[in-house]
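Report on the following structure.
Omission of a single protein chain aside, the complex is shown with its protein chains in their original locations.
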Amino acid sequence: MNPPAPPRLRLAGIRKVYPTVVANDGIALAVEAGEIHAVLGENGAGKSTLMKIIYGAARPSAGEMWWEGERVEVANPAQARALGIGMVFQHFSLFETLTVAENVALALPGKPPLSELARRIEEVSQHYGLPVDPRRHVHALSVGERQRVEIVRCLLQNPKLLIMDEPTSVLTPQAVEKLFDTLRQLAAEGCSILYISHKLDEIQALCHTATVLRGGRVSGHCRPAEETPQSMARLMTGRDLPVCEHGPAAAGGEVRLRLAGLSHASDDPFGTDLKDIHLDVHAGEIVGIAGVSGNGQQELLRAISGEDIIAEKFPVQICGVEAGRLSAGRRRRLGLCFVPEERLGRGTVPSMSLTDNAVLTAARNARLVHAGFVAFGRARRFAAECIARFDVRCGGPQVEAESLSGGNLQKFIVGREMLQAPRVFVCAQPTWGVDVGAAAFIRQAIIDLRNRGCAVLVVSEELDELFEICDRIAVMAQGRLSPARPAAETGVENIGLWMSGLWPGADGSATETGRAAA
Amino acid sequence: MLRLEARAEPSYLMRWCSPLLAAALTLLAGLAIFWLLDKDPLEGLRYFLVHPVKDLYGVSELLLKATPLMLCAIGLAVGFRANVWNIGAEGQFMLGTVGASGVALYFAESDSALILPAMLAAGAAAGALWAAIPALLRTRFNANEILVSLMLVYVAQLFVSWLVFGPWRDPMGFGFPQTAMFHDAALLPVVLEGTRLHLGFPFGLAVLAAGYVFMNRSYPGFRMRVAGEAADAARYAGFSTRRTVWIGLLAGGAAAGVAGMMEVAGPMGQLTDKVGLGYGFAAIIVAFVGRLHAFGILLASLLMALLFIGGEQAQQYMNLPGSISLVFQGLLLFFLLGSDVFIHHRLRVGRAAA
Partner (left out) sequence: MDGALFTSMLFATVVAGTPLVIVALGLLVSERAGVLNLGAEGMMAMGAVAAFAATHASGSPWLGVLAGMGAGLAVALVFAFLALTLQANQVAAGLAVAIFGVGLSAFVGKPFESVALPAVPPIRIPFIADIPLIGEALYNQQALVYFSWALFWAVLWFLARSRAGLVLRAVGEAPAAAHAIGHPVIRIRYLAVLFGGAMAGIGGAFLSVFYTPMWAEGLVAGRGWIALALVVFATWRPLRVLVGAYLFGGVMITQLFIQGSGLQLDFPAQFLSSLPYWATIVVLVIISRNPNTIRLNSPASLGKPYRPDA
């Protein structure tokens, strides 16, 4: 009797220790040829670290890796690629100022001439339905196109194993379907795929098998087709998914935030220009903005917060005041509070204590400054209150912001902004990279704030989240904003279509922008 | 095998020990240099470490030298904390000497008690004015303040040279490139009988204290620190970048200008073309070695003053070029930057733990 062929990839006892945390411990998994294998887990469960180890971008502290039956040690990504392992990164590893062909050339061994390479790029992109133009500069591409470049770059090396790290967070629901077709075609041709995600429905739709991680350890293996989302969620979090309490919005609140034809050219040459944006956010409602990242959300948030000052006063109105030319500090005094997407380095100063970070934005509203001097006593009490009320798990107000986990830091920032009794609350990616428990807490806090009569604007890439908490939803595409629809009267399908720029009343360029956004 | 391993948290102990480690390594390097030059290392050490402080007069000279260093350094530290890289304190220092000398020469006949305050104000204003050029060009035109402030050092040197060779040259000075000696009313009073230590030293200490209060207690100082640690956070909080740049450069310029005033109104007593003594550049090292903190700067300025005087002594008694003190200054900064790695890393023996 012949022994069965060894699996393409087998891991045993993988352990990775960072100075502050054990990211992986005793991880074992096996992937067969042609198998689409999900690696599932919450943020911080150790998925990305494990993939870095397989791809040679990080070295394990202990454990064994077997490739087609041979024991291997992958010291660097070049070695991984030589074995036939390709990786598509969550945060793209592309070079903005170079062309697509140059980007591909950088990842390939040897020195293929660029014209020859361009031909091969076109071949592969046609075969797998991944249209890319090898001559274009990467900075001119949409996020979806960039991802296709990454995939094509991997495929040119004829990989036997393709690692996809959270690939769908940058895609519209329709584009996700196309990507899945490509991946199924690849698997049918014998390529193995390791698919990293925390989205249960996608895994059920695509993957043959799954390994679930929790807290750096394997909490289970399963066949997604035979599971329910609830059973997989229990494997992932160790408990049932919490649900927010959410009543209907109080009607008739006054307009607190009005965007009246906001247009603004981006400061960043690679950014997106805002075009004629209209939106009203009323007291006592939550408005959500959906969209694929890179369609102008960052620019919109900066224009609202005052980090970018715009040319005219009227397009941004906060509590009835024309605020377009006011600084971020002045807008805060009007009652605007803002939670930015980046927690370290923007929302907080990483090397400063939580006390100092309380002073950062609450100085005026919470009166933490007296006669030009910082009132450190008051600031410490403010930070302590924030820690207590928002369940921030940390050593106290004196610890540095960078020592907190993502979820706890987010709770601190959200708490700091909410404790200033905002009249308008703007929040970007409220639960991005946050564990399930903290995410539920933050969502509930946002709903409670709205119930107290605050006007809330949430920008998120997670459609599920927007549908869970928002009263109305608008979509951003190519620097334009769709009309806001009541969340109850629309659905994921519809919003997904709008994410390509195709909403009723969108102007004639909608088809073109739609293609670019896809 | 030795190996660096990242620490879970930066070490506070190392943050303050690393300057001491750097000083110790500079000392060792100094011994090696003397040995290489065929000089007796112990004798060298004696001239560098013991001789300068062997009596009260020596100590007073040390404090005298430390005064302009601590003044320039605390001003620079305000900017450095906010990532405003003014490296032209040398030029701002020279402009300070010019401003102060202008007042002293214009009122040469007067012995009003207001002359010294006027010189102080003029020195500070002239230094600040010189620093305002990079500030203006940075805030208005985005021009790099490092290069602009540095270029202005050369311009300032040429400007001083023109003054003392031209319009301000002392007609009775036998053609030497220097102004007339200042009147008594334009000289800082000595605070320690029998030495040259003048009022500038206690004044310098007061400025250090003010610098501490500004950086560590005041709200504008807090905003400067935020700007230096995380520019995006400062923008998010609504702190003005322009104001940060202006405060950073003007503080450095005014402090260096004051230091310049104290040099001409103190030990020099006149303006000459040799007024650029390198204090402005050395102050950069003082600021770093002092951890951009007022108390650290006090200690670092004393250490650096020791190197200056040691260099002079080595020149006088050991027949070595005076620039040896520059070599030691550079080494000190090298070793400091090297030692700083231990703030975030620790040294481990052996291979990576499995």
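Labels A and B are assigned to the chains in the order they are written; within every chain, residues are numbered from 1.
Just so we're on the same page, a contact is a pair of C-beta atoms (placed from the backbone, for glycine too) under 8 Å apart; a residue touches a chain by one contact, two chains touch by 3 or more.
Everything quoted here is computed from the prediction, not taken from an experiment.
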**Complete:** Among listed residues B:108, B:146, B:190 or B:209, the absent chain is touched only by B:146
**Complete:** Of B:155, B:231, B:277 or B:318, the residue that touches the missing chain is B:155
**chain B, residues in touch with the chain not shown (by the definition above)** = 85, 87, 133, 137, 141-144, 146-148, 150-152, 154-155, 158-159, 161-162, 165-166, 281, 284-285, 288, 320-321, 323-327, 329-331, 333-334, 337-338, 340-341, 344
**Message:** Residue by residue, what part of chain A touches the chain that was omitted?
**Reply:** 52, 56-59, 76-78, 80-81, 87, 89, 92-98, 102, 105-107, 111, 267-269
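Definition applied: only the chains that are shown with their structure count from here on.
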**Item:** Whole-Å gap separating chain A and chain B, where each centre is the average of the chain's CA atoms
**Value:** 47
**Prompt:** Given the complex with chain A, which residues does chain B contribute to the contact?
**Reply:** 5-10, 217-220, 222, 225-226, 229-230, 232-233, 235-240, 352-354
**Touching residues (chain side chain A, partner chain B) in the complex** = 17, 19-20, 59, 61-62, 305-307, 327-332, 338, 340, 342, 345-352, 356, 359-361, 363, 369, 372-374, 400, 403
